[in-house]
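All protein chains but one are shown at their positions in the complex.
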Amino acid sequence: MKKIALTLAAIGLATAAQAQTYPQRPITMIVPFAAGGPTDVIARIVGDHMSRTLGQQIVIENVAGAGGTTGITRAAQAQADGYTIMMGHMGTHGAAPALYPNLKYDPTKDFAPIGLAAGTPIVIVAKKDFPANDLKGFVDYMKTNGEKVNMAHAGVGSVSHMTGIFFNAVVKTKPTMVAYRGTGPALNDLMANTVDYMTDQIVNVAPQIQGGNIKAFAIATAERSPALPNLPTTKEAGLDGFEVSAWNAVFAPKGTSPEIAKKLSDALVKALDDESTRKRLLDLGGVIPSGAERSPEALQKLVESEVARWTPVLKAAGATAE
Amino acid sequence: MPTSHERSSPERRWSIRAPQNFAGGISLIALAALALWLMSDLPRGTLRSMGPAMLPDWLAIGVGLAGLALVASSFKPGEALERWSLRGVFFILLAIVGFAVTIRPFALGPIAIPGLGLAVAGPLAIIVSGFATPEARLRELVILALGLTPFCMLLFGDLLNLPIPIFPQSLTGLFPADWSQKAVLRATAALMIVGAAAVFFLGRGHKADQVDVAVQGGRG
C-alpha cells in the first residue's frame, strides 16, 4: 500500500516537473479536416502565434474523416501529456453526438478544454433571382411555398447542413434539401439559379455577396460584421432565435495536467490579443472571443450548451449519419 | 449483351474451355450478392427522392448479370487460369500490414503494438517484402533499408516537417535531454547511414558488382 502511495507521489512529482519544463518538443495539433478549410486556416493562424509563445513549434496534423470525428477520436485517445492537442468545432463538439450514434467520445466529458479560438458567423444567402429582398419577405415566402423551395447544403454534418436545419426549425418550414460535396459546388449552383438558398459561413459567401452574384438576407450574430457592414443581423431583420456562428476551439485530451492546460490556454489568449493575428482572423470575417468567453470554463459551458442545443434540432430533422 | 471469347492476357493461350471466365463470372455474382445483402436494410426510395440503396442495388444487379453472362460464355473455349505465386503475395501483404501496424501505436483487441515510427517500420517493410522473390539476398536488403529509410526520415521529418512518426517514442530517453527533436532525427539518420556503409564494406570482397547496384537504388 505504502509502495503504491510512494509510486503515485513519484508520478505526481514527475508530472509536476514535466509541467514545469513543458513544452520540450513540438506539439501536434490535430485538425480533423483537410488542409485549407476554415477550421484548418484558423488553427494555423492561431497555432503560429502560440508556437512563438511556447518556444516549440505547433505542428498541424490534418486527420480528416467522418465529419471530423475521426481526428477528434484519435486526439481524445492520445496521451494526455500536452503534446497532442486538437482544434474542435461546432460539429465535432456540438452536433456530433446527435449525428453519430456510435461516437467514441463524449464532447462534454472526454476533454480538457483549453479555450475558444475564433468563430465564423453564419449568413443566410439566396440566389440572385429569389422573389424576396429582405429576411422578412424571405421567411414569408418560405412559409407559403415550403417544399417548392430548394435549400442547398454542403453535405450531411457540414456547417451549412446543420445551420440550415436549425434555420428551418426556427422558421418552421420544410424545404427540399439538395446535398453537395462541399461549399464550392453548392455556391456554383446557387449562382446559376439552380437552387434557392443556403446558410453558410461568412468566409465562404462574402466574396459572392460583394460581387453581386448572390443576395444575402441577414447575418446570424448579435452584431454586424465589419466584412459586410450593410448586412443586418437576424435580430435587426426581425427574426429571433437564429443566432449561430461556427466556433472553433482548442481542446486537450482528458487528464492533461492543469499546469500544462494553463500554459496552453495562456498562449492561446496571448495569440488572440496579438495585433497581426487578430487582423488575419478578422480579414476572414472571423469573430474573436472577448475576455470572459476565452476561459476553459467558458468553453466547457459552451460545449454543454451546444450539445443541448443541437441534439433535439437534428434528431427532430432525422439527421443522423449512422 | 454479347458473349465474348476472352483472350485478355497475351502471354498464355492454351485453349480448353474457359475456366478464367467461369471464375471471373462467379466472383462477380458473389460480389453482387454481397452488395445486395449489405444494402438490404437501406431504403431504395423513389425517383423523386432516391434512397441511398437505389443506385447501388441497380449496379449490383448489373454486376450480377455481367457475371452470369461470363459464366455462360465460359462453356466456349477460352483462357485457362494463370499460375499463382503465393510467396510473392504473402510477403508483400505481410510487409505492408507490418508497416501499417508499426508506424504508430496500434491496438486491435488484445494485441497492442507501440508506435515504432519510420525508423523501424521502413526497414521492416523493405526487408520483409524483399523476400517476396526467391532471388532475395538479406545483406543487400539491409543496405537498401538502412540507406533509404534515413533519406525518407530527413526528407519528411527534417526538410518538410511532416507529422510522420520517426522513431520509437520510448527511445527518445537514450539521447541527451537537451537535444532537440531534429538533432535526434539527424543523429538517428546518420547512424543508419553508417550502418548501411558498414554492411556495404564488410561484404565488399565477395560480390562487388551487386553491391554497386544496391547503392544506386539507395539514391532513388
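For reference, chains read A and B in written order, and residue numbers begin at 1 within each chain.
What we mean here is this: a contact is a pair of C-beta atoms (placed from the backbone, for glycine too) under 8 Å apart; a residue touches a chain by one contact, two chains touch by 3 or more.
Going forward, contacts and distances are computed from a predicted model.
Selecting from "Na+/H+ antiporter subunit E", "Tripartite tricarboxylate transporter permease", "Cytochrome b" or "Two-component system LytT family response regulator", the unshown chain of this assembly corresponds to "Tripartite tricarboxylate transporter permease" (UniProt protein name).
Checked against the full complex, the one of A:Ile27, A:Val41 or A:Ile219 touching the unshown chain is A:Val41. Of the options A:Gln24, A:Thr70 or A:Ser295, the residue whose C-beta touches the omitted chain is A:Thr70.
From the options A:Val156, A:Ala169 or A:Ile288, the residue with contact to the chain not on display is A:Val156. In the full complex, chain A touches the hidden chain at residues 34-38, 40-41, 44-45, 48, 60-66, 69-70, 73, 99, 102, 104, 150, 155-157, 176-182, 184-185, 187-189, 191-192, 194-195, 203, 206-208, 210-211, 213, 279-280, 283-285, 319-322. Take chain B: the residues that touch the chain left off the picture are 1-11, 20-21, 23-24, 27-28, 31, 35, 38-39, 42, 46-53, 55-56, 59-60, 62-63, 66-67, 69-70, 73, 79, 81-85, 87-89, 92-93, 95-97, 99-101, 103-104, 106, 118, 121-122, 125-127, 129-130, 132-133, 135-137, 140-141, 144-145, 148-149, 152, 155-156, 160-164, 210, 213-214, 216-217, 220.
The working rule: only the chains that are shown with their structure count from here on.
One finds 37 Å separating the Cα centroids of chain A and chain B. Touching chain B in their complex are the following residues of chain A: 24-26, 28, 57, 59-61.
The residues of chain B lying in touch with chain A in their complex are 161, 163, 177, 180-181.
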